[in-house]
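Removed from the display is one protein chain of the complex; every other protein chain stays in position.
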Amino acid sequence: MSNHFIPPVVRTVILPRLAQAVMVALLVGVLTFILVRSLPGDMAYRIAAGRYGYDMVDTAAADAVRRELGLEQPALTALGSWLWDILRLDFGNSLISGAPVIKEIVHQFGATVELSLAAVLLSLLIGPPLGVLAGLRPGGWLDRVLLVVSSGLRSLPAFVLGLLLIILLAREFGWFPAAGHGSASNLALPALTLALGLAAVSARVARDAMLGVAQSPYYAFGRTKGLSERQVFARHGMRNVAVPIVTYLGVQFVYLIEGVVVVESLFAWPGIGHALVHAIFARDVPMIQGTALVMGLMFVVLNTGVDLACRWLDPRVARA
Amino acid sequence: MAADLSLPLVAERSFWSTQRIIGVALLAAIVAFAFVTPFVFDGSPTRQSLRNVLGAPTVLEPLGYDHLGRSMLARMSAALRLSLGLAFLSVITAAVPGIALGILAAWKGGWTDRLISLVADAFLALPGLLLVLMFIAIVQDAPWALYVGISLVLWIEYFRLTRSITRALVLSPAVQASQLLGFGPLYIVRRHIWPEIAPLVLTVGAFGAASAIAAIAALSFVSVGVRPPTPELGLMMTELLPYYHEAPHALLQPVVAVFLLILSLNLIAGSNSR
Amino acid sequence: MSTLLVAEDVAVFSSHLLVHPASLTLQAGRPFTILGETGSGKSLLAQAIMGTLPRGLRAEGRVTVGDQRLDLASGQGHRALWGRTLGVLPQEPWLALDPTMRARKQVEEGYRLVRGLPAVQSRIRASADLAALGLGNAGDKLPSELSGGMAQRVAFIAARAGGARIVIADEPTKGLDVFRRDEVIALLLKEIEDGGGLLTITHDLELARQMGGDIAVVLEGQIIEQGPAADVLGAPRHDYTKRLIAADPSAWPERNAAPKRSAGVKPVLTAAGLAKTRGGQLLFENRDLTVLPGEIVGITGPSGCGKSTFGDILLDLVTPDAGTVTRAEGVARVRFQKLYQDPPAAFPQKVPIRRALNDLVRLHGLDGSRIAPLLERLRLSPGLLDRLPTQVSGGELQRFALLRVLLLDPVFLFADEPTSRLDLITQQETVELLAEVARERNCAVLIVSHDAELIRKMSDRQIAFGSPPDAAALAA
């Protein structure tokens, strides 16, 4: 197909991302399949423990589960049938709760997306502005403070940070509920915990980007053209700083998922990260594959968003 | 004589800026604490005394006791040795393939480049945590498995960085000149590419190590990570979390250790730190 | 004519004195040019007057613009003048334009934000200015899509959009080839016709000669000669100025006849029917060339006409679309070498020169003791061996490149614009050295340059290459 029929946006962003999505689906399917098959411990026992809890799990329950689920299916046919199901968008049923995986994921996935988006937006409100201010005056007091604070935030694991926020904002001031999901106020503390972790790094990226832009020839030319410092920053600084920040956002999503799992279990948030960890413990294979696939596709979608934002911000990318 | 003789050798912004000196000093102090303490202090990281659980620091035990009455000083130095060693391991297991593939992709270009990049993107899209969880579930009882699991995600940063640098270099006249002079690819990597990449290995390594430890802490929190009683910074944070009210000093020690580690690596990495 | 700007005893200090106190007066409608080599401090003087000295340097002296007196020591008051009365045409204009903003908008902001015109009117004025300089359809282009010359014109308009009548042009011809110089001069003189002031800083003697007006020659931070262009260039008093004028290729002595080649000697290299198109543009087709040992062949033509590509094809660095290249049998491939346009870019950045040379000696098992005499021959002090390429001047590094190549007893040397980045005097020395050394070692040289005069004076025979691709744009 020659290129000029397909609009450039689709050709350079959408198509490669679609290819990546298919790649992720295949990789997740095969990887989780091989890994789960090679996990130690008898699947039937693990599923029985997942279903009935540590008080009720015993050999009788495990044998019943083995009969019920027919776990003796040879490996390759199982993989083949899973891939075929995926094409038909049939994710199968969770071995633990028996509910269709897709229904469980939709509920839990919604909670995680809600939490992740709130965290990312919040981090963009905290990190980059502080980073830009520090970059405008390198070596100033804000720059030094930012270095120490961002190192501090990066070293605090999410659960310690989360706990501090609960103690401070929920117990002492009583502004927000300590945990749980439902009303908007529940979103505040988990999102803030994640956001501070992300902001610590995006502030550094913003600072370095601002440093580079402020020392660039076009910034100096802006001044000698007669523009005030504020005008130079608004017209030439903002956009050129935004490009590296948004590009870095794509990389940051890798660390977001770790934070999400911890924050979800600390704040009793019914998210997908939390569900994935339980699924792996309980060897709930369809749930693992479904969750991993959806999280993988979430990544691909988020990265596509980042790509489109980059194209909008930096016309050079569009013309490449 | 020609008018434009070289200017006297003006020191290019010296490598040893004050920021970097503080960073190296801090890192040296941490490493010294980790490796010297066993000789100076003979406490064992696993001997318990259930009588003085969560005891406050005393002269005998400068860092106090943990929730099973074990010496925090012994555990902290052992944990730092393990964490530093394994963080280093995870950075190496990420750096070596990352850089090698980065150079290969940039050098060959075309299909090899597109293929490796697609795999890297797919790996990036895969939730890193899933890889690590799976990897640990198989290998079960080995802290090193955790760190290698984490490097499965870390190598991508190295790959992308190396690829972009090498791609610019491969087209540069310097490399063309060396090839014309008869030098082979190995020489070009050693003399042209490696010097440009080395400082970045430090920067990415610094943050790789920090995120490795943070990942272990997260995994231990969902009771997957390192197996007790191994002294490891991430696991200690999780174990001491419930006692945040009774013995904040115990919980803060691993957190402060990681903070100093990240701060020192940040300072060393210098201005282009991430 | 009214005086626009008077600078009295302007000096620049870092920890020590960099630019000795200097005074100059800028008349309306009469250009003023500061001539000097790289590193002579001419840019610092201009930056001191403009108030854009880099951090860590301080200036002294007084500058009067119209009725405003500025004390440089205080460093205040400049900001108000920027864009409104004083404008700067920066050194590499394609870097001084915001990479993510379209050309017209970068001009518009001068009108709208500095002069405060409403948006619609600013847009009209900007488009008019662009059209006046042949950039009618370049308004929507990004800086990365403009050629060097077009970017310079956009930067020029943008600098004056805020109403500045006095323009300081910093190295306007740097990085542009000879054909562009006339365009640049036309552009700058346009400023003079409108009764504006122009202060040009350059190392390009030809540009200074064509600008006319007053000239000041700067050497090691000091103005050694100042006065009307005709007197300074016609009857230079200071011997440095004399040598500077003599170093211009047009002043070089005519070459004596090429040494007679004994007939029947086998050629070093023959090329037949070479053709190459690049980016959909035909560069050249069915080109033939035979090069005899020790012969110096020159190729000239505007930038972008494919002369460098032609040289690369001869060295198998680029594959031609058609035609073949045959080299003399029995001659090692390594003895066909190349000299590069930007010397620092041809050396591994982070490796001291000594180690790079030792690597070469070890690779080919050469005799290390040949380095010392070569250093002597190429007038290079051994002390420089321990420095990194970035810590050595352009001229010396090009001679090190020559040394590196000579170690391999080359039979054929493709010099791709070897001296275009060097100052006049260094350029003359390097070119003479190259010719002598090649003749001594009977090594053939193919030298490429956009400076026709230099090629004519240096090579045994010349080949001209096609019309420049965007010359057509100039005509539009």
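As written, the chains take the letters A, B and C, and residue 1 is the first residue of each chain.
Note that a contact is a pair of C-beta atoms (placed from the backbone, for glycine too) under 8 Å apart; a residue touches a chain by one contact, two chains touch by 3 or more.
We adopt the following convention: contacts and distances are computed from a predicted model.
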Listed names "Peptide/nickel transport system substrate-binding protein", "NADH dehydrogenase subunit M", "Amino acid/amide ABC transporter membrane protein 1, HAAT family" or "Sarcosine oxidase subunit beta", matching UniProt entry of the absent chain | "Peptide/nickel transport system substrate-binding protein"
In the full complex, displayed partners of the excluded chain | A, B
Using the definition of touch stated at the top, determine which of A:Ser38, A:Ser81 or A:Ser185 touches the missing chain.
-> A:Ser185
Looking at A:Pro8, A:Gly41 or A:Gly80, which makes contact with the chain not pictured?
-> A:Gly41
Touching the absent chain when the full complex is considered, from B:Ile30, B:Val53, B:Val119 or B:Val256 = B:Val53
What chain B residues would touch the chain not displayed?
-> 46-48, 50-51, 53, 67-69, 140-141, 223, 227-229, 241-246
Contacts of chain A with the absent chain, listed as residue ranges | 41-42, 45-46, 48-49, 51-62, 64-65, 67-68, 96-99, 104, 107, 121-122, 125-126, 129-130, 132-133, 136-137, 163, 166-167, 170-171, 174-188, 192, 229-231, 233-234, 265-270, 275, 281-282
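Just so we're on the same page, only the chains that are shown with their structure count from here on.
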Which of line, ring, star, complete and other names the graph you get from chains that touch?
-> complete
Ranking chains by how close their C-alpha centroid sits to the total C-alpha centroid puts first chain B
What's the chain with its C-alpha centre farthest out from chain B?
-> C
Averaging C-alpha coordinates per chain, one finds the centres of chain B and chain C separated by a number of Å equal to 46
Dist(centroid_CA(chain A), centroid_CA(chain C)) in Å evaluates to 50
Where chain A touches two or more other chains at once, the residues are none
In their shared complex, at which residues does chain A touch chain C?
-> 216-218, 220-227, 231, 235-236, 239-240, 243, 313-316, 319
In the complex, chain A residues that touch chain B = 19-21, 23-24, 27-28, 31-32, 35-36, 38-40, 138, 147-148, 150-152, 154-160, 163, 201, 204-205, 208, 211, 248, 251, 254-255, 257-259, 261-262, 265-266, 273, 276-277, 280, 288, 292, 295-296, 299-300, 303
In their complex, what parts of chain C are in touch with chain A?
-> 50, 52, 79, 82-84, 86-88, 90, 92, 95-102, 109-110, 113-114, 142, 144-145, 155, 158-159, 161-164
